[in-house]
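Note that one protein chain is taken out, while the other chains of the complex remain in position.
Just so it is clear, A, B and C label the chains in written order, and each chain counts residues from 1 on its own.
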Amino acid sequence: MYEDLIGLDSGIEELFVDPDPDNAREYFRGKSRALSNKVTTVEQAVSVLIHDGDYIAVGGFGHVRIPTAVIYEIVRQKKRNLGLAGHTSIYDSDLLATAGCIDRCDISYVIGYEIRGLSASSRRAFESKAIRKTDWSNGALAWRFAAGAAGLSFLPSRHMLGTDTFKHSAAKTIVCPFTGKRFCALPALYPDVAVIHVHAADSYGNGQITEGIRISDPHLARAARKVILSTERLIPHEDIRANPQATAIPYWCVDAVVEVPYGSHPGNMPGEYWFDEDFFKMYLDCVKTEEGSRALYDEYIYGVEDFEGYLDKIGGVKKMRELRAIEKLIYADRG
Amino acid sequence: MYEDLIGLDSGIEELFVDPDPDNAREYFRGKSRALSNKVTTVEQAVSVLIHDGDYIAVGGFGHVRIPTAVIYEIVRQKKRNLGLAGHTSIYDSDLLATAGCIDRCDISYVIGYEIRGLSASSRRAFESKAIRKTDWSNGALAWRFAAGAAGLSFLPSRHMLGTDTFKHSAAKTIVCPFTGKRFCALPALYPDVAVIHVHAADSYGNGQITEGIRISDPHLARAARKVILSTERLIPHEDIRANPQATAIPYWCVDAVVEVPYGSHPGNMPGEYWFDEDFFKMYLDCVKTEEGSRALYDEYIYGVEDFEGYLDKIGGVKKMRELRAIEKLIYADRG
Amino acid sequence: MHAEYNPLELLVCIGSRIIEDNSTVFVGTGVPMAATMLAQKLHSPNVILIFEAGSVAPQMPGLPISVGDSRTSHKALIASTMNDVMGACQCGRVDYTFLGGAQIDMYGNLNSTMIGDDYQQPKVRFPGSGGANDLASFCWRTVVITPMDDRRFVPEVNFITSPGYLSGKGAREKAGLPAGTGPYKVITNLCILGYDDDTCRMRIESLHPGVQVETVQENCGFELLKAENLEITPAPTAEELRVLREEVDPDGYIIGR
Partner (left out) sequence: MHAEYNPLELLVCIGSRIIEDNSTVFVGTGVPMAATMLAQKLHSPNVILIFEAGSVAPQMPGLPISVGDSRTSHKALIASTMNDVMGACQCGRVDYTFLGGAQIDMYGNLNSTMIGDDYQQPKVRFPGSGGANDLASFCWRTVVITPMDDRRFVPEVNFITSPGYLSGKGAREKAGLPAGTGPYKVITNLCILGYDDDTCRMRIESLHPGVQVETVQENCGFELLKAENLEITPAPTAEELRVLREEVDPDGYIIGR
């Protein structure tokens, strides 16, 4: 009725996550604020914290600073019917869609590998009705996390208006009470679980992103009910306190801390290692067919026990040293 | 009419600054993006960039990381009819109110000096009709800057509701289109000029706050039409590029850069020097009477040519070394 | 026994006891800073202090003068922005806030803005909300620490700066404030007050040593309810007073010595 009276528009697709801040507040009220040791294994973190049906979101930028080890483990544990925030997502959403882990997705960017082209297996998955879809822009999903981080149910913005991206979203329009102008209203997004990879974290889950951009991760960590924090290295608690400006993720958001050196491979970890372009080429080639895809997943994910087993397969420390050399501009003629 | 239909409430006081993002956009469109040398003197910055009638906002936290030198210069140049964002403001608003520079103020905190008590001269000024007042909370003004920084006309929030702070604000209420819940709608605040003090800046106006909290300054700088950046020290442009994560204020927001060592005295500059408590005690004592106030301002502001003249009066480098020692915990028995 | 401590020391010591270890506490300026620092040193080393200017969980080398000074971010876990910590508060991560105020009414509404009839020309102007309205709106439990007299405890505050229970039960939710939040305790130099569940009116819960109900009521401008079992507040201990005087506030900024 309220909407009729003031002529609001509304996107027609499904809103997958409850935006009510009082429900989120009630959850956050019960979450421990103790500085306790949260270090665990990837296997434990995924099996304890992610349940079939959960709505998850992944930090980083799809193939940059992504928590690959945790995503592989979600695939390996055959989680099913997950919802996903397909925000700037590339290798992360591709793995989850290809492996059949997700049945719904808020899409702002999926399937694509930026200048490398598209993933055929992702495309197959997203062209099927098996994944329920709602579209947004990257900025919209970033602001939906920001709304959650601030304990709101919505934020206004000025994009998506007039487009089919709006029509096939679950956004609404709203009139500014000060200017009478029309804005897009974005519902807050409070994921059940966020999975984020950082450079350094202490055992309590204070996470620092020491190089490169932070993308949406500070807001994502604050909006999510639970957070699995994957880190290149654990550092002493005192080191966090020595540089509190660098803490992008507060411990009180975090439920599990896992130390995974090279944990973003084949992605780029700013300041640590460059993309493994050979691997991506091989991957995108293999997933062109369902058979190729199956064989690849069998070999690199199902066929290894953990991320260390995977690292051996992709060339181990030697390979990572090469990728580090490219990142550090040690070989100016590469990459 | 829209408001009648959906039963919105509205604060009854004056909205001092136009929240229309299209007007702000038009201004920002015309602002240079060139990396040009903006270094000037405090005297020039104030005389060129601040005009009688402008609405200004001050960074820092009232007596922490405040641009004292610039505020003194505004007083010295006898600017009149300024509007002020009285956000976390202490010594900054006290100076401007006592000296008769402002005729309107969005108040969230003025007059008080936290645990030191109140300023009698500020109280006289704010109890008079000569300053038109609109009240808010600190969080509300912080979000009003955030709305400006994001190019919006408003942001929703959940405070001020049900109180006289709301009634005597210029906020409105709004209904969330997703939950039907009632929110406070805060109008964006786009100040004409922001004045901000930082630890380090390059000549183009890239500002870095290298210790302590950033309060609302990143948003304030982005929301203001013009920014005067005061810095403890100028650093080479390359040093900014060596640590881009630390850039709190982008050069494209900034119109003038002034290097003012000790520029926050008698305030606390995190990592540099502690409060000058002797000065504050003397100040608060003097301003109890109008005569005392006049004599004090004559001596420390009107009677000196610039901030360096003032520094000589308050004890010069020797005094600043003492305050630095307290800040750095060199004398554990002081402060 | 009264001679051993002054009313402000009493306030700080009693106030500090309410602070739970491993809880998140958003700290206002003044007495609350001393009370939380005392708690940290005595019984709640892992209380997480949050300051509105953007600091979380500092290990303070001395009493801050401001909720935004460098001591509040000394060896902190996070030094960020006001928006960031206000967001943490608005999304329900903060258990307690400790506030003061010039006036308080029976529903815990606080006035720190003005006295008088004309908003634009008040009889007395105070600083305004600062962060108090935000914290009283967002935090789960609001604790007020204030000396008690009938000029502070008034039937009707001149201006509701920060919300208590507003006009009574259900009024906060109706206004749009987050569900389940509101006033929790008022700690004074005479007693500890709480709120009646049904009416949301202030009630006496514990009397400080040597204080009678009549004295409390005489110092209050409205009628106070009484808890069924009135307790007697244990007096400040020698250890509390020693740490307060020697370690927390040796310069007497708060306790005035």
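Descriptive notes on the structure:
In this text, contacts are C-beta pairs under 8 Å (C-beta built on N, C-alpha and C of every residue); 3 or more make two chains touch, one makes a residue touch a chain.
Note that the coordinates shown come from a computational prediction; the quantities given were computed from them, not determined experimentally.
With respect to the full assembly, the chain omitted from this view is in touch with A, B. Only one residue in the set A:Pro19, A:Gly205, A:Pro218 or A:Gly263 touches the chain that does not appear here, and it is A:Pro218. Only one residue in the set A:Pro187, A:Gly207 or A:Pro270 touches the chain that does not appear here, and it is A:Pro270. Within the full complex, the residue among B:Asn206, B:Thr231 or B:Asn268 touching the omitted chain is B:Asn206. The chain that is not drawn here is touched, among residues B:Ile240, B:Val257, B:Leu296 or B:Leu323, by B:Ile240.
By the touch rule set out above, subunit B reaches the unshown chain at residues 21-22, 24-29, 31-35, 148-152, 206, 218, 222-223, 240-242, 244-245, 247, 250-252.
Against the chain not displayed here, subunit A makes contact via residues 13, 60-64, 86, 88, 90, 107-112, 114-116, 118, 123, 126-129, 132-133, 135-140, 142-143, 146, 157-165, 168, 173, 181-184, 211-219, 268, 270-271, 274-275, 277, 327, 329, 335.
Rule of thumb we're sticking to: only the chains that are shown with their structure count from here on.
The highest number of C-beta contact pairs joins the chains B-C.
Between the Cα centres of subunit B and subunit C there is a gap of 27 Å.
In whole angstrom, the spacing between the mean C-alpha positions of subunit A and subunit B is 37.
In subunit B, the residues touching two or more other chains are 157-158, 181, 183, 211, 214. Contact of a single residue of subunit C with at least two other chains is seen at positions 55, 73, 79-80, 83, 86, 90, 138, 178.
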